[in-house]
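One protein chain is absent from this view; the other protein chains keep their places.
Moving on, here comes chain A:
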C-alpha cells in the first residue's frame, strides 16, 4: 500500500510542479544555478569515468577475441556499440543518481527539516514549482553531458587500443565507422531524456516529502538513490524492448 501511495504522490507532485509558476525573472536564475550545479558540475566525473571505462571495454573485448578469423576492427565496433547503446546513457545515469540524486534529495530534504519549504508555502509560493521545476529544466541539458561521455568513451577506447597495442588505429577507426546507425544515437538520447527527468524528479520527491531530522535526510538520500536506479533500470528495459525489440 505504501508503494502505491508513493507512486500516486509522485505523479501528483509532477502535476503540481507545473502549477502556479514562479516569476520568470526568479525562475531564470534558478535554472542557470541548477545547470551549473547539476550538469556542468558533473562533467568532470562523467568525462573521467567515460574515458577509462571506454578503455576497459576495449581491453576486455580485445582480450576475448582470440580467434584469428575474427577481424580486429570488431574491437572498435564493440566499444562503440557498448558505449553508445548502454554505458553512456544508462550506467552514467546510475552513477549520476548517486551524485546528482543525492545532492537534490539532501538539499531539498535539508530545506524541509529547517522549515525553508514551510517558509515558501507560507508566502504563497508553489514550493514544488520553485524547487523541482528548475532542476527538471536544467537536466534537459543532461544529454549534452552524455554526448561528451560517448565521445570520451570512444576516445578512451582508442587510446587503450593504440597505446596498449591491441590493434591498430586504422582498425579501431574502421570499427567505429562500421554499421553506423543513426537510430542508435536517437534511441540513446531518448533514453537519456527520460533518465534526466527521473534524475530530477525522483530525488526531489524523496527530499520534498521526507519527515524527521538530519538522520532522515541521509536515509532519504540513500532511498532516493536506490529507487532512481531501480526505475532507470526498469525503464531502460522497457524502452529498449519498445525501440529496438522485434
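Note that in this section a residue touches a chain if its C-beta (ideal position, glycine included) is under 8 Å from a C-beta of that chain, and two chains touch if they have at least 3 such contacts; residues count from 1.
Here is the rule we use: contacts and distances are computed from a predicted model.
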Omitted chain (choose from "HTH-type transcriptional repressor YtrA", "Secreted protein", "Na(+)-translocating NADH-quinone reductase subunit C" or "ATP-binding cassette domain-containing protein") - UniProt protein name: "ATP-binding cassette domain-containing protein"
Residue of A:114, A:168 or A:181 touching the missing chain in the full complex: A:114
Residue of A:1, A:25, A:69 or A:215 touching the missing chain in the full complex: A:25
In chain A, positions touching the absent partner: 20, 22-23, 25-26, 110-111, 114-116, 118-119, 121-125
